[in-house]
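Below is a structure I'd like to ask you about.
Every protein chain of the complex appears in place save one, which is left out.
Letters are used for the chains, namely A and B, taken in the order the chains are written, and counting of residues starts over at 1 for each.
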Amino acid sequence: MLTAILTGFLFSIFLVFVGRFFKGKLSILASLVPLGLFIYFTQFIAPVTNGEVIMRNFEWIPSFGVDLGFKLDGLSLLFSLMITGIGFLVFAYTSSYLKGHEYLDRFYGYLASFMGAMLGLVLADNMITLFVFWELTSISSFFLIGFNNTNPASRKSAMTALGITGIGGLFLLAGALLINNITGTYSISEMLTMSEAIRGNEFYFLMVIFIFGAAFTKSAQFPFHFWLPGAMKAPTPVSTYLHSATMVKAGVYLLMRFTPVLGGENIWNYTLIAVGGFTMLYSAVHTIFRTDLKGILAYSTISALGILVFLTGLGTKEAFLAAAVFIIVHALYKATLFLVTGIIDHQTHTRDVKRLAGLNKIMLPVGIAGILAAISSAGIPPTIGFVGKELTYESALHYESLAIFLMIGIVLTKIFLLYAGFVAGIKPFVGKLPEEHENVKMPGFLMWGPPLLLASLGVLFGVAPFIIESALIKPVVTAMGADASEIHLALWHGFNIVFILSLITIGVGTAMYFMIKPSKKLENGIARLDFISPENILEQFNKIFVSVSNFWTNFFQNGYLRNYISIIILFLVVLVGYIMINETRFTIDYNSLSKITVYEITTTLILIAGIFYTVFTDSRLAAVAAMGVVGLSICLIFVFYSAPDLAMTQFSIDTLTVILFVLVLYKLPKYLKLSDYKTRVRDGILSTIFGLIVTTLALEVLSEPVSKEVGEFYAANSYIEAHGKNVVNVILVDFRGADTLIEISVLSIAAVGVFGLMKLRLKMKDRRRYADRSLNEENLKK
Amino acid sequence: MEILLALMVGILYGTGIYMMLRRSMVKLILGIILLGNGANLLIFLLGRITKGAPPIIPGDSKVFTEAFADPVPQALILTAIVISFGLQSFAIVLVKRAHTVVRTDDLDEMNATDEDS
């Protein structure tokens, strides 16, 4: 199973090397990859039908409980088949759609890695694995949306999509960590057994929020929906594959997967019903204001996702069944409609629905596919769409007290969706062919084959629902934690209230189709409300955020070094000072201190004198000399307190530093009194406080007991293990030899850096530029 | 003596910072050196100071028989001293280089990151 998941990634790596072979006629061969995987997954249909759950576990980071755990049950199988099956058709379609495109191989690479990521996502049983694949789908989606990377709008959409879904991914990670904290496992199957404990936990609310955050962003639920219409900038095969059939369903998948773990509580159900319900209605209504075919389809996809979330939220067995069926229904008809749109766009170079009609006369098979898909989307028998819609109505109708509201919502949604489906699937093909499209040609088989196949499947499953009943639908319902033995799918449910509602839906929807024509006026109408759309609000927020952070950054990091230092020190002073005032005890045990002798007093006095002379002298040479005195005094302190090695090193280094300074000093400018008196006093006060704090800190630490364990270990083993008696040296060259090795490397780098800085000359051009600049500045000063 | 040393560390830190806040580049480097010395002394002090007992195993014995100064802070400081020399020389050269390029000693005139601003 791991191989199956990795195939997609391996194939895309493979394409890096041999990509050019896949650009020409051989590109169709790429579709063999998803086809092979599809066949591989069909062999699991039989065992899964029998209720088997296939588990595979590969250890990854066992110490953290993170494994590459995979689980194939009904839900995973349904998605896997969809991913590979539709993947195959999309791959084949692409080879014709993007024929001769410069970066076709790259496109296949992205598509293949997306397929791998998506398979990993739906098969993962470990939440960390799930998270990794979740993010991988976001990333591959980013590349695919931005595939036309010369188009700024494309790039912007890609960023938006990545931003939104990426944040969602972080929610997922947070949720995973939180659940792990409570259950001690990342395995979803194990979480299933601890469902009670999880639901009763005080952090249940947070967990639900995190999982919702992930699912709603990925599945484009209100108010995170706006990335999806933007994502339609991607080439149509991508919209088909990622943004209607598979990736956007990942959020729904997540909700379904966690229904048995987290579901059943009011907050879970009502939130899903509210969000899903609002999203489905909101975006269904939106479809009538669009004239771009892909825009219509994008909003109807969001609406369909809303329906799925809504059904998951209902939480009844009927609803799960309806959701399972509707996933298939939607994948079939929406993929078809997208592919059809792609064909229309490819052949006529427009997606403006106002300008499209009568294409039936040119591309009949495409028309048939479109019309069949529209019928399935409308839920007209004998398509599977009808079965799906009946089940959806039924589950809403049986939902306790809210039935009437839910019913109104879902029927209205379905009416608008029917309208959208008709506009996208039927309108371009009926009526009179406009003159501008008279020269349009029939596309190749590779283009019209896939949509026609998908549309026909929609009809086939409608006529004979038993094909998918036990193989796909029942295991999904089981996986969601409901009993599936009683389920029986049928096209005809008898003449009841649901059927009447169906008739109303079809009637009103069809009437709408004939009465409302997509027009620019409607589109402009909705555009006036853009300023309150979540997308716009987010953008405004972004702008404010950027300007505030610019202001903030420029305020604190204004390019003046001393400003940075002052702020850092000031912050430190306030922070440490505050704690000190509250915590410091100032208890010094005078007996434990070592005695002071006259040598030390003298040395200290010399040191202090040296320091202050360094600071206050006006002569650079004197400052450097005083600096040397300071170093030598410290050297003496090392001598006093049993550190001969340090004393020797300090002495040599001090000598060298003074030499170094003297060498360059006369090439450096004279001291200037640059700061005024006030600044100096201010800095003086700050430095004094800082010095006091360090002193207090040191004394405070000194009053704490000290552990010399490490030093004692080295001392005890110095001769026995390392044959050395000078412990400091043994530490340097033996115990911590690797550190020393790095240190001498760093020193070498510093030497090379010095050499480079001094020896390499500026290029003439740069020199002249700087010279000009300083000249200008001098002139300005005058 | 510890109190005196702690005071010294404070003075070194304070003056180091004061020098770094000046606008002259030479003073900046002197400040860094002072601060580095302060840090060395602080580590030395916090490792506890011991008189007349260097961490060298005496004569023929294989382990210490009497009290000894902690070798760990000493090893730390030894590397720090040498590294700080590398740092100082690099900083000095950088300052010198910057001076030849932009012809100013005033750090306030070196705040532009690119030539346009």
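Throughout what follows, a contact is a pair of C-beta atoms (placed from the backbone, for glycine too) under 8 Å apart; a residue touches a chain by one contact, two chains touch by 3 or more.
Note that in this section contacts and distances are computed from a predicted model.
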Could you tell me which of "Na+/H+ antiporter subunit B", "Extracellular solute-binding protein", "ATPase" or "Aspartate carbamoyltransferase" is the UniProt name of the chain missing from the displayed complex? "Na+/H+ antiporter subunit B"
Of the candidates A:L98, A:M191, A:M280 or A:L732, the residue in contact with the absent chain is A:L732
Based on the whole complex, identify which of A:S519, A:S652 or A:S703 touches the chain you can't see. A:S652
Which of A:T193, A:T602 or A:S745 touches the chain that is not shown? A:S745
Need a quick check: the contact residues on chain B for the chain that isn't drawn. 54, 56, 78, 82, 85-86, 89, 92-93, 96
Residues of chain A (touch criterion as defined above) contacting the omitted chain: 644-645, 648-649, 652-653, 655-656, 659-660, 663-664, 666-667, 721-726, 728-730, 732-734, 737-738, 740-741, 744-745, 747-748, 750-752, 754-755, 758-759
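Going forward, only the chains that are shown with their structure count from here on.
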In the complex, go through chain A and note every residue touching chain B. 558-562, 565-566, 569, 588, 593-596, 600, 604, 607-608, 611-612, 614-615, 620, 623-624, 627, 630-631, 634, 637-638, 640-646, 649-650, 653, 656-657, 660-661, 664-665, 667-672, 674-675, 683-684, 686-688, 690-696, 698-699, 701-702, 706, 708, 710-711, 714-716, 718-720, 725-728, 731-732, 736, 739-740, 743, 746-747, 750-751, 753-754, 757-758, 762, 767, 769-770, 773-774
Parts of chain B lying in touch with chain A, wherever the complex brings them together: 1-15, 17-28, 30, 33-34, 37-38, 40-42, 44-57, 62-64, 68-72, 74-75, 77-79, 81-90, 92-97, 99, 101-108, 110-113, 115
